[in-house]
Each structure stands twice: as C-alpha cells, then as structure tokens.
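A short write-up of the structure that comes next.
One chain of protein is taken out of this complex; the other chains stay put.
The block that comes next holds chain A.
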Amino acid sequence: MDNSAKHLLQRLVRRIPVSMLKSTLDKWERLTAEKRKSLDFTQSKWIITQELVALYITENPNQGMWHTFQLVSVKIKKHTDQAVWIRVAWGDGLSSPNHLKATYVVLYLQTPYVFVNALSSKHKPLLLQALTLSTRHQQIKAANLSGQKLTALRDLLMRQYQQVFPPKYPSPLAEKLRVEKVQAEASANRHRMARETFGDGMLPALQSAVFKLETKFKGPTNEAMTQRDEPFICSVKFSSSNLLESLRHCASSGIASTPVTPMLSSIPLKGRNYFVITDNVLTA
C-alpha cells in the first residue's frame, strides 16, 4: 500500500463518525466477517487505521521489496505450519513511532527464514538483533534473495513447487528413441534437464537475479586478455516477469546449453538471486 493510499484511508476513517464506522466497513465488504470481528472499534481511529493497513498488507504481500534473512542456530524449534507476521513502527527519543513507514516481518516458524519489508539501514541492526534474540538463535545473516513477491520467495525456499527428479532406471522406450531419433532425443534431454533444474509447472515469480563477476577474462581467441592478471569486472542482471520460467525456456530451447551451469541452477537450488563470483569460489 503506497503512502498516498494510506493517507487517503486515514482521512476517510477520520471523517466517518465512529458510530457509523463498523456499519460502513460491513457495507464495503472488503474484509471477511472474521477479520471485521477482529477489529476493536473502541480503540482510537488512528489505531483502527493502522490495523486496516496491516490487514491489507497481509492480504496483499506481493508489493514493495522483500529481503530474506536466515537465522543461524543449533536448535531448531518445531511449531505449527503458519506464518507469524510482525509489524514494527519505529520511533526514537524525539518522535513517536511512525506508523505510516512501518516495517513488516514474516517468520515461517518451521524454517530458519525471515522475510523483511521496508527496513531502513538505521533500524536494520536493531531488528536483526531483536529477531535473533527473540527466536533464540545465535546469528542472523542475509540470504541474498530479494524480490517483490513474498509468495514467490517463500515458494522458492520451501520447494513448494513441482519438483522433477530424474528416473532411477531408463525406460526401454528412451533407449529406442536414442537409437532412432537423435534430434528428438536431444530436444527431449534439454526439456528434461530444464525441468530437473528449475522445476515443473508454475514456477515462483522471481523478477531478477544479479551476478557481480570478478573473474579473469575468459575468451578463447583473445590471448592478450586471457593472460591478464586482473579480474574483468562486470555485472550481469537477468530480469523477467518470471525469471525461472524464462531460464527454463532458455534451457529447453537450447539458448542456454545443458546441463545448466551451476551459476544459473544456484538460483533455485540455493534459493538466492544475488551472487558475487570470484575465480576461487562462489562466495556467499
């Protein structure tokens, strides 16, 4: 919900008389009955507005920019399979908490992952420390996965999309195909490897992946550059309305050679979309 929408909602709630607020919300029919029941109309209008905004964001999590963090610990707690939403409004000694610029945190308790939206760098160490302590973990680190759609990030990390595993034994039919139709086999292989790498059916809608390359120049015909000691600094950003589907199509159509390079397969396997690549290792 952007700031102008929040202001508009605030002004609307302010103008509607308290006695008519409940019946107006009922008439709008934008909230389910149980959500409406959960609203306490004896509170101040300011608090009611904040609760409405929070309800909206919970219903529409695919906005803004979400960043993922991973809690680090020896102990893993088992809880029920539900997400915990936390809303944090920040203030300091001089000003009261700013509810219009709140930070949203989503915890999936059965995983070590935490998703955070709208967190300023000033408040970041405080929030991360609070999360680590309150969840009784030892450490928290950035998971290098960001995007607009919370549901896509969640699905990617929790493998909640259709995975395809290679068959253990090749079927006699596949053997026959290889002998008779080489091209069809190559195409079938590409499709299979594409699906094994990225998954089947609907894939989580990541928008982009960024690779910062700090490797030496790699070019078959250019001796001068290949002999250079310094790294060839560049960055590559892949963007699409659904990145994983685009990459899968690249692999199945042959634009990306199969087997798919670990650079690209790391996106679904490790659940990350930000990488720094040096010559030695794929660094975290």
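The rule we apply is simple: contacts are C-beta pairs under 8 Å (C-beta built on N, C-alpha and C of every residue); 3 or more make two chains touch, one makes a residue touch a chain; residues count from 1.
The rule is simple: contacts and distances are computed from a predicted model.
> Quick one: the chain not pictured, UniProt calls it what, "Centromere protein L", "Williams-Beuren syndrome chromosomal region 16 protein-like", "BBSome complex member BBS4 isoform X2" or "AP-4 complex subunit epsilon"?
Matching "Centromere protein L", "Williams-Beuren syndrome chromosomal region 16 protein-like", "BBSome complex member BBS4 isoform X2" or "AP-4 complex subunit epsilon" to the record, the invisible chain is "Centromere protein L".
> Out of A:Leu8, A:Val182, A:Ile255 or A:Leu269, which touches the unshown chain?
A:Ile255
> Pick out which of A:Leu25, A:Leu52, A:Leu107 or A:Leu213 touches the chain that's been left out of the picture.
Selected residue, touching the omitted chain: A:Leu213.
> Tell me which stretches of chain A touch the chain missing from the display.
These residues of chain A touch the chain that is not shown: 211, 213, 215, 217-222, 224-225, 228, 230, 232-243, 245-247, 249-250, 253, 255-257, 260-261, 263-264, 277.
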